[in-house]
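What follows is part of the complex, with its chains left where they were.
Chain IDs A and B follow the sequence of writing; residue 1 opens each chain.
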């Protein structure tokens, strides 16, 4: 009791000067950096009429905007409503779930536009942005939302902003290594978003281990209505995942195929999740935690391979298995990770993103290695894997090897980066709450 | 008292082995059948580059994906969030509403891809799927979601899966008869989805009549927050209905027109619903049941004719009348059906889908019969009704007759099919709850 009070007393969770300072200074930095670096891509620039003539385009409909904007909006909903509401399941942390997710994502997309822009859209000293950059920025922030899931309810908004700053940076470096140096395919981000984001977040929460977290155990639970709010998040993630996995694929068949594969995988995943949720409970009742989360594993697990010729039945298999792995993870692995490895994973991102992300990377490597000109067609084969230029001679099996290497690099970046960022977040100056006040909106919100 | 307890005791609602078994075996069956039959359509296949050359397409934007994907996503939202949340109005059945709808729809779309595929997309022994198949699968499942509305809160998840298996099958047969044999137009599914789905569900619930349902009358009610959750469902159905009715119409003007007609019909429907909701209550207060449901009748009632030259004012008239019919139905017909005909219709699908569906079929028949080359243009006339090939000589009035026949066939299929499936679901082995435990999540969910 004495110790509890002492701890509670010692913590200064007031954000009054710290949070405004960080928000305002960082936003001013964004303005300066955008002023120096960011301009419109030719397709969003008023010179587009000239561009159209140069490219011999006969219609405005050829603007990339019309190929990708609907998918972009779906992805946008996934990041802000999907992740935001998925995390409202806690009975007294709805404001923090939706609100902090809102804050970190709004900052993160700006920083991601810069970081990814320097790596991928840098021309003559300027970053030229179009709708594809907006999607990629949302993707990058998705990995931060995932990591947020592990530390949900235990960190201050300043910690989340610092996490975002570093994670977006590391994400962009990792993405550059994978996509540009290893020439890996990962349209839906099984490796870059999910594997990296989840293991990064798990490492951070391990470093931030709170031995007395059972003091707020009563608050780390849902109530009837908070579970329904969370289902809004679940369903929007589930429904729009075909857009997520197809948003940045090549125009035409690749986008089309990625949407179909993801649709199939997710459908199968719901059935295996329901089956195991019922089977693993003594009375055979379904558990909302599984329905809210494990049903989404199928989207994660086809992230890399959705744009490939995975085929609908291949997608069903992947979704089916990932639903099982994820549900079993919630029942057996999460308690184990917490009690033995001291990994306190509030939302169970290990089950929803880490393991399915690994599956996704592996499935992607296998699907790439198994590719043949027969299945893809001569042109389709080259187009699907960008086997042009210096990569002209790369074979499917070599590509599969590089894909596997991409998993390893993502894991390495996640562990090393997560450890470093975790150490920074452990400094006692960021205003995080005492153990007995975790999972409680009252700490940072007027309630 | 003794009888109640006896009944409660006798019922074994545990899903522990039954639900997992059904989910896993059926999903494995899907995987096998997809493996044997389902492949990508040319527009989603990596051979698309060759296809493009053959079809003389100069741009990837000609891929059907870009014509239909935004509508597909809207339809997807209607099925999972729209129907799911619309049914959360019950105070203690929110998990079941959203969760079981999720389960049955996820299974149903897979089975629908197969069933509809065999009838409509079967080439050289393979079902070739693209975005239009995904939309049609969602449509098919929509009819199951409708039927689910009649039996909401009274069936086990296994019963719902069995219902889905049979209803999807019968839906596909009925759809084949209408679209292929009768050559009927029904883009928004007034007949195939709403009339069939609703009368099927009503027949099932009649067969499953529960004489003691008043024992759970206190649970068959809403609370303030559950009514707001339901409004999420209502609004998404209402807003996206223009996408629903236009999703599979011909490219160009037909999709455009279907969206406009639906928009108009739904707008008018809101006003007549509000008027009658207030008028039919002694103190003139509005009833959320009407606002949640009858406002949608306008979308149902222009389902068949939306892609025709119904005209905006025609749409207003249809929406206006269907709002009245639906609201009056909730006030007078639902109690009558329950007390006299023993049809216990939890969500009032008779008012939202059955009657407006019939109106939709009739309006479609009349609109088709009234079509002239003057109104449609020579080419437009042929294109709108596919008066080509063996149907080259069909006249509008003959088409109107076939449309009317389509209503009859749908009703017949619904009654016969519903009776058969109802009889199967009545077997005492599916784990449905006792009358006093209906409308209660606690039976199948960890709460």
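FYI, a contact is a pair of C-beta atoms (placed from the backbone, for glycine too) under 8 Å apart; a residue touches a chain by one contact, two chains touch by 3 or more.
As the structure is a prediction and not an experimental result, all values here were calculated from the model.
**Q** Taking the 2 displayed chains as part of a homomeric complex, how many copies does that complex include in this file?
**A** All together, the file's complex is an assembly of 3 copies.
The rule we apply is simple: only the chains that are shown with their structure count from here on.
**Q** Enumerate the contact residues on subunit B facing subunit A in the complex.
**A** The touching residues are 14-21, 23-24, 26-28, 30-31, 34-35, 38-40, 43-50, 52, 59-61, 63-66, 69-70, 73, 76-77, 80-81, 84-85, 88, 94-95, 98-99, 102-103, 106-107, 109-110, 113, 129-131, 134, 157, 225, 229, 232, 444-447.
**Q** Could you please specify the touching residues of subunit A with respect to subunit B in the complex?
**A** Subunit A residues touching subunit B: 61-62, 66-67, 70-71, 74, 224-225, 227-228, 231-232, 235-236, 238-240, 242-243, 251-257, 259-260, 263-264, 266-268, 270-272, 274-276, 278-279, 281-288, 291, 295, 309, 311-313, 316-317, 320, 375-377, 379-381, 383-384.
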